[in-house]
Structures are given as C-alpha cells and as structure tokens.
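First the structure, then my questions, so here it is.
In this view, the complex is presented without one of its protein chains, the others remaining in place.
Entry: subunit A
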Amino acid sequence: MPEQVDVPEGGCGLVGSARWSRPPWQDLGCHGEKSPCWSRFDGRTCDPVGDLRWSSSGRTEACESSCWRSSWRTVSCEWDPTVEQGKSVRSPPPEDEEAAETTCDELGATPILPPPVLLVKGLVKQHIDSFNYFINVEIKKIMKANEKVTSDADPMWYLKYLNIYVGTPDVEESFNVTRPVSPHECRLRDMTYSAPITVDIEYTRGSQRIIRNALPIGRMPIMLRSSNCVLTGKTPAEFAKLNECPLDPGGYFIVKGVEKVILIQEQLSKNRIIVEADRKGTVGASVTSSTHEKKSRTNLIVKQGRFYLRHNTLSEDIPIAIIFKKCNIRAKFTKRESVKITNLPDTDMGLLLALLVLHAMGVESDQEIVQMIGTEEHVMAAFAPSLEECQKAQIFTQMQALKYIGNKVRRQRMWGGPKKTKMEEARELLASTILTHVLVKEFNFRAKCIYTAVMVRRVILAQGENKVDDRDYYGNKRLELAGQGNWSLKRFKMDRQGVTQVLSRLSYISALGMMTRISSQFEKTRKVSGPRSLQPSQWGMLCPSDTPEGEACGLVKNLALMTHITTDMEDGPIIKLASNLGVEDVNLLCGEELSYPNVFLVFLNGNILGVIRDHQKLVNTFRIMRRAGYINEFVSISTNLSDRCVYISSDGGRLCRPYIIVKKQKPAVTNKHMEELAQGYRNFEDFLHEGLVEYLDVNEENDCNIALYEHTINKDTTHLEIEPFTLLGVCAGLIPYPHHNQSPRNTYQCAMGKQAMGTIGYNQRNRIDTLMYLLAYPQKPMVKTKTIELIDFEKLPAGQNATVAVMSYSGYDIEDALVLNKASLDRGFGRCLVYKNAKCTLKRYTNQTFDKVMGPMLDAATRKPIWRHEILDADGICSPEDAFLIKMLLRQTRRPEIGDKFSSRHGQKGVCGLIVPQEDMPFCDTGICPDIIMNPHGFPSRMTVGKLIELLAGKAGVLDGRFHYGTAFGGSKVKDVCEDLIRHGYNYLGKDYVTSGITGEPLEAYIYFGPVYYQKLKHMVLDKMHARARGPRAVLTRQPTEGRSRDGGLRLGEMERDCLIGYGASMLLLERLMISSDAFEVDVCGQCGLLGYSGWCHYCKSSCHVSSLRIPYACKLLFQELQSMNIIPRLKLAKYNE
C-alpha cells in the first residue's frame, strides 16, 4: 500500500500524453516534453509534493489503517459483506488504463481517440496560440503597417522601424541589471510578468543613415506557457523548481501580482457581407472592414426602393449609384467614355460616380453598373430607381460624383498636410476608408465596384425572399483572443472595458472554466432572445450547458472540449492555388459574368477572389490538397449554393474542431491506427497529415455530412464525430450521466462546480492569494467521466464521495437541507482550510522618514512585550532587512457546521440543516451509516436522474473496487451496474433494508443508499452570520450602516413595513422605523412651521410657539435640503388631545 502513496496516479498518464501530442505548433511551442514523475523532484523547495500526495492518497490512507473508523471511509472498504474485510480494504483500485479499456469496449466499434489526442491542442491552446501568433508574427505586421515616421518640417528626415522583437520575461533589479523572473516570483512580489519589446530602427541624421538595433520601446506582459514564457518546454520537475503547477493550463497574464485572463470576445465576422433586415423589415447589408491600418463599417441601406451607402465619415447617406459611378469606370482597361446620368440625392451613388477616373458619362456606365449587379429582370427593376436618382442629382461624370461626395464628407481635417480639394478628399475616402479591406491600387476602383455591386445584388436578392443572413450563426462569428487586438487601441478609437478579468482561483475548475469563457459584445441589459438562445451551429463548438443564469445568460458561453480557434494565416499561397485551380480574376471580367447562373463567386476572407465555373471541382481539389498537407489544415472552404459562392477562409478567430474523415462509408481511422496511436508510433499530427482526421470550421461543417456514430454512416457521409461527449465543455464534463438530467440542472452545476472547494494546483501551498479555499481531504470521484480524466480533475479534485441515504429524517431536511453525520465530520468529511492574506508595503516618505519592521514593544515597567505584541518574535518578522512588500498568510481550519452549503454534481445544492451523532443515524445490514441524509423530495421536480444513476454506479464501483464512468452519452450502463450490485448481495435497485438508529427497529421503506460525489461550496455561515444591537451609523442620515462588513443593521424593508401597517402594530412600527434608527429631537415653531434651534425660532424671532418633537433625522434632513432648493416645508402642529 505505501507504494501507492508514492506514485501519484497521474504520473503515467502525463508521460503518455506528452509523447502523443507534439503539435506542429510546437515551434511556437507550448507543451514541451513532460517527464513522467512529478514525484521525482526535490522536496526541499516544494511543498506540493506532499500536497499532491495527500490529495491523491486520501483514500489510500483510509485503507492503511483500520483504525480510521469512519463510516464514510468505510464506504471504500466495507461494502462487501461476503469478502473478508482485510482483503477488501487492501485491494488497490484498478489501474486507470484498465478502466479506460472497459469503457472502450462498451462503446463498441466507434474508434475512440484516447485522451491525449483530444487534448492535442490543450484546453487553453487557443489563448496561447493566439498570443504566440501575436508576439511572433502579428506584431511585426503591425509594425510594417506603420513603419515609417516622417516630418513635415524636414522632408529629408525619416525614421523607419526595421524589426521588432518581444523578449523573455525579466525584472530590472537595479539600474540596467536585469534578471529572468519566474511567474511565481511575480505573483508573490506583486510584479508584472513581462518582457521587453525591442526594435531595430533606421533614421537619418543630416544626410547620414543610421541604424540602431535592439532599442527597448516598452514592455509586454507575457502569457504563461506562451513561446516566450520561461515555462515553455519544461518538465514537471522543472515546474516544481519554479514553484509552478504542471497541471496549470497557463494562458493568462500576471499583472502586478494578479493573474489576469483576457476573455475570449465574440464578434461578428470582419470583412463579411451580412445581409439582414432592420426593425422595419427593410433589408440592408453591412460590412465591417478591418485591416492593419483601418477599421470601418459600411452599410448599404434601402430607402424608398433606392440604395444608399452609409458610412460614419459621410454626413449623410449617399446613393449607391453615385458610388458606382466612381468605381465602375475601368480606368485602366477601357478608353470608352461612359456617360452616367444619375441622381444625386443619395450619396452612395454620387460616390460611385465620383470614382470614375475617366469622364464617366452616358449609357455605357449605367449599363456597366447594371451588368455588375445583375441583368435579371427583377434585379434591374429593383435597381432602376437608384440610377434614376443619380440622374436627378445631375451626376453624370466621375468628377461630379466626387464633388458630390466631397461635400458630404464629414470634416475632420487633420492639422498640417497639403490641402486637398474636396474631390481629392472624396477619392481618398473611397479608396482607403470605405470598404477598406478591398484593396485599391492607384485609384483603380474596379474591385471595389464589384464588391459594392455584389453587396447590392445580395440585398436585392434577399428582398422578398427573406434570405437574410443569421447574425447569430456561428459561421458569421469570430472569436477574438489576447493576440487579436482585444485591448484598447487609440488608433481605432476602441476602448473596451471588462476585457480582462482576474483569474478565479477558487478551484482548478473555476480557473479552467474561465480560460474557456467567451463573452459576447451584446448588451446585457437588452431583452432579446436571439443572441442568448442556443444556436444550432454551436453544436460541438460551444458547450450547451455552461452559461450563467441571470442577465448574462446565453451571452457568456464556454468552449467545448475539442474546439480550436484559428489564427490568421498567409493568404498569398491560397490565392495562387485558387487561380491554379481555375478561379478567374474579377478584374478581367466585364461584370455580367457575376450573375450567370452557373458561375460561382469565390471569396477569400471576405474579398472577392474571382469566379469559377466548376465549383464542385474546386472545392474537392482544395480539400484533397488540404488533407495532403499542401494547405494549412485550418483553411476552410465551403460552398453556399443559394448565394452561388465559394468561401475560402484563412482568417483568425474561426471556431473549428476535428472530425474523422469518412471515405467510401468507412472511417479513415481504423483499429490499426488506434493501436499504433496507443503504442506511440503515431500521433495526432500524423493523423492530420495523413488525411485521417481534419479540422472543420462552422461553415465547412455545414457543408459536410457528419455521422454521429459509426453505424449511422451512409453513402453521403463525409465525416464522423470523434466522441460525442466532447460537445460539452470543461465544467459540464464533470457531471456524470448529464444526458439523464434535466438540462437546467446541468447548467446549475456548471455554475456551482466553480464554487466547489478542493485543490487548486500543486503549488497551492506556495501561493499567497487574497482568498483561497482548500479541502483537507479531497477525493477523486467514484463515478468519473472521460472529461474528468482529460482535464486531470482527478489529480486536483474538489469534493468527496459521501455515502448518501435518500430519506427524510427529523424534519431538518426540508427545502433541500442535508443532515450530516457528526462522526463523519469528526473524521474529516467536508473539513476545509481557508487562507487569507494580509499585505503591507514599507514606504519611504519625502521627509526622510520610512517604515520599518520592529520587534515587539516592551512595557516600560515589566520589560515584557505589551500584550498586543506578545505573539511577535524579537525581530517582529523574519529577516525584514530589505523587505519592501510583506505578505502574511492567515489560515483557518473549518469543519462543516449548520448552514454550510454542499452540492452534488447535479445542480442539487443544499445547506446543512442538522448534524446528527452517528448512533442516531440509520444503518444497513452491514453496519454502514450514511454521511449525508438527503430528502427524497429533491428528486421529483428536479428530475436529476443522473444523480440516481451516479449513486448506483458509485455503489457498484465501491463494491468492486473500481471506478465507473458516467461519461455523457455513454458511461457504465445501469443494467450492468445493477448486476454488479446483485453479485454482491445488494438489491438490484440500490435500495437497502435499513434500521433506525434511534429506535433500533427497521424502517418501513427500503432506502436508496450509496455514495455520491459531494462538493463543499464556498458559501459558509461563518462568513455570513451577522447580528447587531448597537453599532455604527451613516454620517449623513444617522441611520444604521448597511452590510455585514460595516457591522450594519438589519433592514426592516418596505414589505416588512407593509406587514406591520396591515397588522396595525403602530408602536412597533414607530420603534423600528424611528426610535431604533435615527430618532432626532427637533424644535419646531408652531407659528411659522419651520425648524428652530435651542427653543428659539429664528424666523419668528420668538420662542413662544416653539415645541420640541421627535422625528427621524432623515426627515429633518429632507426639510433642510428642500429649503436649500427654495421650497419651504412647514410643519403644522396641533395638540394631540385637541
């Protein structure tokens, strides 16, 4: 048995995972080699050793000594009445692998990728990948986009950035002396874990060109486990040396000692045309363009049948035809002059016209416009009014159009710079600001024209047929991460709040849950259901259960287990490939082709690439090439038949996840592959490269036929799900048998799992957090899930397996209250440790004084420390010499008491209502008595069948000495589990014959009895209980303060007041509302009705009518405030007996 204590069960699993999962992203490199044994490292530095042992061996210890006479511990050893005790006690739980195998068998033929594969990308890989991309690639692009600085004063002078680097985290110890830091040091010393940003620059001095390298220009906080983090590529042993937990996912920053996460932000796709109806039902299109230089939003709207372009740089909407006028001219390609007669009222049109580089006049141009938009009857009809409008405005040439637009440009003249004419300005605007993402070279607006035309066409086609795009569709969404410019940028006038949050370290799960959280830009206050409701395209990408209740419901979401978020990719090679595959450049077409029924438009990241005739072939070839590894696996291609488009996406922020490819109705992954994977000959990367598995994003997923299970494959099937349970996220993954629960219960559990206390990491004892809750004896759950294994919840558990009897007892269990066994509490059930910290900074003041740590103050007479300082050592604190920041960690051990909150993993929370001595507890034939008694009324309305099954599986597992699985859409079957119960002489239904501990007679009912995993939640009475008789009052109103932290009073609220009024208890009312609150003696003049002072009315200059009465101070305050506003409240006094 002792051996078991030595080798934490986790060790082996980890090794394996490292071997399997070496992603190609490794160069950005987040997961390095992991060494097998956490336990190998040196113990001096590290409490964690012990700590993790404890956590993993809580049960072990129980077994080691029969002296641990607990009832709740007996669960693990004494279930089996037929086997002699000693033996059953000592049989170790089966190896994890073994258990895993069993489930594999259960699920039959579906190939199951073992855990490590699923986690190839890691749980927080999205954050790390994104940040890596940012500091290694994107930052250089941003620099390139803004590389040159010139001066108006000296045209010869310039400064150019040549290169930019982000270094590795360090601290400046003293002037110019830096030293690498570890993240944990930053946490402890309240520092920022950041690295210097250095640049190479080139500038002129006189006529000289000077190059300077490695100039620091600032510091960048470094994400933990990113490519520049010191933790990258370290073994668990090295982690331990750095006081880090190898299970900690990383992906957050440390800023001034506080761990901060940048939440994933959900946004509408950039550079995509979104056609949608406004509130009045009119259809419009909008595009949010974004490039490195600019961001802008362009709207295409319809007013009275005419198309207008709306942009915030234009003071009013511009008729679309005018825009075309400008764009449509093929300056470089035709010499033909076109005469455009279009109406000016609408700015869009004018804009278009203005763009004409040639003297755009006449029929040809109008024709061209119409050709581009579409020559179908109804399309032309729809567009005709716009052309007309252009004509009405007397705009026929590009010049006129530009002039028109120029007048509408919102003036935001920048200082300096050569003066531009209005026309130039308009041209500039059209070229660079409106639809920025469509590149305009040398004012050749061809591409932009076509793009605008496509927008118009979309809107026309969408009219009537109501084929508007769905804003909530996840193919139209992009998720922004740390690396994607999430923070405030002055350049884009963006300032978002609440993007970073402090990482919640309440439990391991809460930290993990935070890393997968997605917040939506949508306003929380608006009462709309659309963005909040579950979208079918969320399937498999976002967890359907994990969302908060209340105002953020549905707006805050969580990633599913296997979801990956893409980063930007080079599009150059894709463009080349596309043209090789037969995509024709739009600029070479006359425009009419766009609306041919057999021609498909090809878009790349929202830009029109060209057209293709045989789209099917294009898509197929593209996919083949991707599977062969010629194209990055995260490039997606999908067809939209109704819009006749092929979309290729290589942009960042798309949601995607892996699927098994199905060929000829057979999954590409075979058992042989799986064996090789298990043996480590292959890894997941190989699978990807060999075309066995591929990543699909939401759009492409919609273009595929995906089978859920192998037996559902038919001739149309293109892909196979890897594992259905991965559609749940991290938090929902903890729930056993979630598919048997009513869905809100799973949602509740997702919220509650984050409040459960347990273990937070192997380095928990080295941390000095403001608040930390730990469980004294955490256990891994008897009924686990695949997700639990994947996320290592077993190594950092938060809860205990409690023996539960579902019965009523004593009446102290109504309303979900629980009855606890006192002996269980004595033995350590639910015992927790609360850590708080106290901080103190030693300061130096300007007057040369400074703070200093002193020993205890001595009493003058006795030469002994005064009583307040008795506890201090002679030096006050250990080695305070250079200390600048002093942190103290305070600890409290708590055993559960009445009012403490517990919860199972099924959203069934309850407070402890009564603690009962063990001898009063009911016991079954084998002498087991429950740790917890739960009232059966908790079940019918909640419908948490999963909990019932968890109990059965837990009981069977405890009898057999093994763990059962409650994995979603799988897990151990009830039938098998119940057979196990029978085998051990227990009832098939899990209901036992139970004797009352009080009377000694049997109970009339059979009792549902067995282990359920219970979490202790952070809400404890000790932190909440509050009472006050007298105490502090608020300065202004003289009423008692509010809240426990201010030792406040207990409010007798409006409703309570109503009750007293209704009851007629006037004296009580008076007492509560005035006498016990803010009674105040005032002198009132009966003549003028104003407040006097000291028996003297200052208004009447008399004291003869002044009487003294008691009113609430707040009332007096009101009178005076009213007076200050020139309102005189007068009191009318009368003798009460008159």
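Simple rule for what comes next: contacts are C-beta pairs under 8 Å (C-beta built on N, C-alpha and C of every residue); 3 or more make two chains touch, one makes a residue touch a chain; residues count from 1.
Just so we're on the same page, contacts and distances are computed from a predicted model.
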{"item": "Candidate names \"Fanconi anemia group F protein\", \"Dynein light chain\", \"DNA-directed RNA polymerases I and III subunit RPAC1\" or \"Mitochondrial ribosomal protein MRP51\"; UniProt protein name, chain not shown", "value": "\"DNA-directed RNA polymerases I and III subunit RPAC1\""}
{"item": "Contact with the hidden chain (one of A:Ser315, A:Gln616 or A:Thr893)", "value": "A:Thr893"}
{"item": "Residue among A:His719, A:Lys822, A:Lys955 or A:Lys1116 that touches the chain left out of view", "value": "A:Lys822"}
{"item": "Omitted-chain contact residue, chosen from A:Asn598, A:Thr862 or A:Thr999", "value": "A:Thr999"}
{"item": "Touch list for subunit A against the chain that is not drawn", "value": "2, 5-6, 37, 39-40, 42-44, 46-51, 53-54, 57, 61, 64-71, 74, 78, 81-82, 85, 765, 776, 822-824, 826-828, 831, 833, 891, 893, 917-919, 923, 925-928, 981-982, 985-988, 993, 995, 997-1006"}
